[in-house]
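One protein chain is absent from this view; the other protein chains keep their places.
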Amino acid sequence: MPAMNMLQALNSAMDVLLDKHPETVIFGEDSGYFGGVFGATQGLQKKYGLDRVFDAPINEAAIAAMAIGMAAKGLKPIAEIQFADYIFPAFDQIISEMSRLRYRSAGQFVSPVVVRSPWGGGIRGGQTHSMSPEAFFTHIPGVKVAVPSNPYDAKGMLIAASEGDDPVIFFEPKRIYNGPFDGVPDAPLSSWAKHPKGEVPEGHYRVELGKAEIVREGEACTVVTYGTLVHVAVNAAEKAGIDAEIIDLKTLAPYDIETIVASVNKTGRVVVAHEAPRTSGFGAELAAQIQEECFYALEAPVFRLTGWDTPYPHAHEWAYFPGQARFIRALQTVTEAR
Amino acid sequence: MPAMNMLQALNSAMDVLLDKHPETVIFGEDSGYFGGVFGATQGLQKKYGLDRVFDAPINEAAIAAMAIGMAAKGLKPIAEIQFADYIFPAFDQIISEMSRLRYRSAGQFVSPVVVRSPWGGGIRGGQTHSMSPEAFFTHIPGVKVAVPSNPYDAKGMLIAASEGDDPVIFFEPKRIYNGPFDGVPDAPLSSWAKHPKGEVPEGHYRVELGKAEIVREGEACTVVTYGTLVHVAVNAAEKAGIDAEIIDLKTLAPYDIETIVASVNKTGRVVVAHEAPRTSGFGAELAAQIQEECFYALEAPVFRLTGWDTPYPHAHEWAYFPGQARFIRALQTVTEAR
Amino acid sequence: MSNGQSRFHVPAPPFRPGDAPDFSHLDLQKAGEAKRPDPLTAPAKMTDLAMGLIGVLDHNHQAVGEWDPRLSPEVLREGLSHMVLTRIYDARMLKLQRQGKMSFYMKSLGEEAVAVAAAMALEKSDMVFPSYRQQGILFARGRNIVDMMCHCISNSRDNLKGRQLPVHYTWAEGNFFSISGNLGTQFPQAVGYAMACAYKGEDTIAASWIGDGTTAAPDFHAAMTLASTYRAPVILNVVNNQWAISTYEGIAKGDSPTFASKGLGYGLASLRVDGNDFLAVYAATKWAADRARKGGGATFIELFTYRADAHSTSDDPSRYRPKNEFEVWPLGDPIERLKNHLIGFGEWDEERHEKLEEQMTALVVKSYKEAESHGTLHDGPLSPTHTIFEDVYATEDWRLRRQRQDLGV
Partner (left out) sequence: MSNGQSRFHVPAPPFRPGDAPDFSHLDLQKAGEAKRPDPLTAPAKMTDLAMGLIGVLDHNHQAVGEWDPRLSPEVLREGLSHMVLTRIYDARMLKLQRQGKMSFYMKSLGEEAVAVAAAMALEKSDMVFPSYRQQGILFARGRNIVDMMCHCISNSRDNLKGRQLPVHYTWAEGNFFSISGNLGTQFPQAVGYAMACAYKGEDTIAASWIGDGTTAAPDFHAAMTLASTYRAPVILNVVNNQWAISTYEGIAKGDSPTFASKGLGYGLASLRVDGNDFLAVYAATKWAADRARKGGGATFIELFTYRADAHSTSDDPSRYRPKNEFEVWPLGDPIERLKNHLIGFGEWDEERHEKLEEQMTALVVKSYKEAESHGTLHDGPLSPTHTIFEDVYATEDWRLRRQRQDLGV
């Protein structure tokens, strides 16, 4: 199997989808000829033509609306929002329309759109190229939310999302497009080629949404996270020598409650982690649900390790990002409680 | 002191603000000549003139942006969004601009805008006139979120919001504009004139944001809620004969953690309640924070009583709304646990 | 336009309650005067059509000029019949709403031609994305009235399972999209749908309608930009009935010469049409559909009309505009005009008209009886309660399953 980085894996997923399904169309700002500002759609316009992979005007609401209309007519659009920070002009189309079309029409019309968007910080993008707005979307009934953490999942989940029947907000942790990241900003970049999930089949396969994966087994505590922080968590656990069980959630809506509960019932201690601000972040949902379901198993409060309740700062990015040091401290706090 | 309903109290607040502060301007769809679809601004254009209270085009983004620009120049705009369901076109202006202007300019520019919006269900409004989108806004650093539950607070909080230095999203529980609601849809409407908080001073006063209020003392459990459900909670506790302590949160961002923690440490049992969908609702934040701070005091999991993870249905509104029956069941569940 | 120094300007309508409305300032282009270019004409060569007013029926109710679609008396009578039915249905539903049979209602009084004529000019396979005020389309496309009513009273046979407010119809079989309560959102969706029709190589097109107030919405710009850039086979209609809720057209229009002229900056074919002239609406829609089907791209149409009644059952227009505005409104009543046109050449008479009204009234009354037999909002039966958990996703996930179980349904 070839080694692919995450961008190549996403590109390959779209290649497979375009090839297999004539209804697949792909568009976004700079997504056509140029292949996207990160290159995720590179070469696809050339291969499949201007009418299947094309540039869209700088209007994220228009991009979402066009996708909804197309999907209602049976196409399978994959729309790219250039940065997750720029998804908000499309928020109304997503919450009021995309998420509800099936419901309000009692199934007569559907809009199984995939919205891809580079997501998260760690690339010195400042407050408008770093956001992790996933929590907003998990509060919208009718959309699914997915965040892969490696090339293998990225490809398989994108195919599953596009072949599914529901709208999916598909966030791509851009910090790990080119290699996993252990949470130490100055360390040399590692490569996906050395990571087992960097091996990606060429053809069609699916990684179904809604299933989490235990990426590291352990007894001392559970870490529930997704995206870039999966790697930071693994490295922090190694570094701290803490026997943490680490769950890569992958899909946030609907999230895989069974896997979480089983793990927490075993460990009794939990860290939930994300880059987004703390207040009303997705960690709140996880903590609330875990305390409800595992109340009698918990030996310490669910610990929320998150970004701060501030915009994402530019120069002080690493004071904001929940990196290795803060992760280790969190693991120690929950495992040492009582 | 005169008895006022909530609309009259809000109208009186704006009257006071327009009179006292020449920088106050008020606008929104149908807010001018007509006085708003619920009448909150009735009579104000006539009294203060077309340039102080006026109609805006049907573009919620434009309304927010106009308010931001005006506030940056020193005005104190109060913008009305006709229904909270229609705030999403303005979401980008609120999250990317209003909330961050002070931060990204390091205090050189500020945008202390108040966005008022009728909020919540219970008036047969169907899925586009019933939403409670408060959780979204509590996840935005830099905006405050307020939800009064009675005329006295509505007036005092609106004045405090407009005289404050930060942007405030001010949600008004429209179900209780004209009278408190005990959660039983077929019961005759009661009147604010009979409620102590229906007595509202004519002139200027403030109810500062950030402070919750214990509206009913009790020992058996704590209920943390806001808006319409405050009344449903009180009535459910009475009806069920459960000695619940009921906290009217009033401000959601930043919320009054001290009042909550003190109560939960006393009761050891909690219901957090809202109308919005459960997943990633504001109840998640409350539950997450409570379990963290009161872990050793809790005798039962924090119970989330919420709307379902569906759009707000029209005909089945009362199957969606967390009414008296569900409230009583929640109180029983937490108090009876173990 | 100026007093020589910058000042704060807020526009206001010419007439408020108590004023005597007078539309003599309107200077409307006369019926028959507008030229009808070939449907594939370049937009720049027909900008006058956005500034004038395409009309066919003159003040003597004669069809005049190049835009006359030359319809047969049968078709005209059909149009008349749909409009009469629309009006009678609306009136009846309003009454029922007042009696508490439904939570809400919205009439289309005075603007029936906009919907009916357009629907008749389109193919039934064309997808329509209407606002809440084009119920006329449903009658023109032959939807079962009992079904419409079952939706409005949210009963057990409501095809939307009680999920939507009344008048927010959906009818996939009739290529009638799901109406959104959010203004403007469907305008760009219609463009996307039309693009997909072209992508699939189909002959089908899409059409959408928004109100004058909604032209201010962000999604208006999204739709117009998409339609222009991708030359989508779509017809984008603005029903300028001159009022949003209490807000007059000037708040959305500002200093625009006409709503139709907003299309010119996008390079779209842009027509301003007498919306109370059945023949003109029919002809303009046909022209635009032709243009779209032949690869000429989108057309933007302003339908100049007047909202003769309240915005909805939630407002009282006498609080914000003179009561008799509609009476002095120069473009009249679309039903009266078409009726008089038919009478004018002997294809209709007062007696037949009365009979038509009676028939339609009877149909509506009878249909409502049948609809009510399937339940009402207040007394039920409704769609079963467990259905509120369906159709959120294609399949129920654990959260919805648990919540459904929690509710015991």
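Note that the chains are named A, B and C in the order they appear, and that numbering of residues resets to 1 at the start of each chain.
The definition used in the following text is that a contact is a pair of C-beta atoms (placed from the backbone, for glycine too) under 8 Å apart; a residue touches a chain by one contact, two chains touch by 3 or more.
All values reported here derive from a predicted model rather than from experimental measurement.
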Among the displayed chains, the hidden one touches A, B, C
Hidden partner chain, touching residue among A:12, A:99, A:127 or A:289: A:127
Given that one chain is not shown, which residue among C:108, C:228, C:312 or C:403 touches it? C:228
From the listed residues C:92, C:151 or C:262, report the one that touches the chain absent from this view. C:262
Give me the chain B residues in contact with the hidden chain, please. 25, 51, 57, 59, 61-62, 65-70, 72-75, 89, 92-93, 96-97, 101-110, 141-142, 144, 164-166, 210, 254, 257
Touch residues of chain C, complete complex, unshown partner: 1-11, 40, 42-44, 195, 197-199, 201-203, 205, 216, 218-222, 225, 227-233, 250-257, 261-268, 292-297
Absent chain, residues of chain A that touch it: 29-30, 32-34, 37, 50-51, 54-59, 61-62, 85-86, 89, 124-129, 278-279, 308-311, 313-316, 319-320
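Definition applied: only the chains that are shown with their structure count from here on.
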Chain centres computed over CA atoms; the one at greatest distance from chain B is chain C
Indicate, using Cα centroids, the chain positioned nearest the centre of all protein chains shown. B
With chain centres taken as the means of their Cα atoms, state the distance from chain B to chain C in Å. 36
Here the gap between chain A and chain C, centre to centre from mean Cα coordinates and rounded to Å, is 41
For chain B, jot down the residues that touch at least 2 other chains. 85, 89, 127-128, 279, 308-311
Please output the residue numbers of chain C that touch at least 2 other chains, ranges allowed. 161, 163-164, 168, 180, 182, 218-219, 392, 399
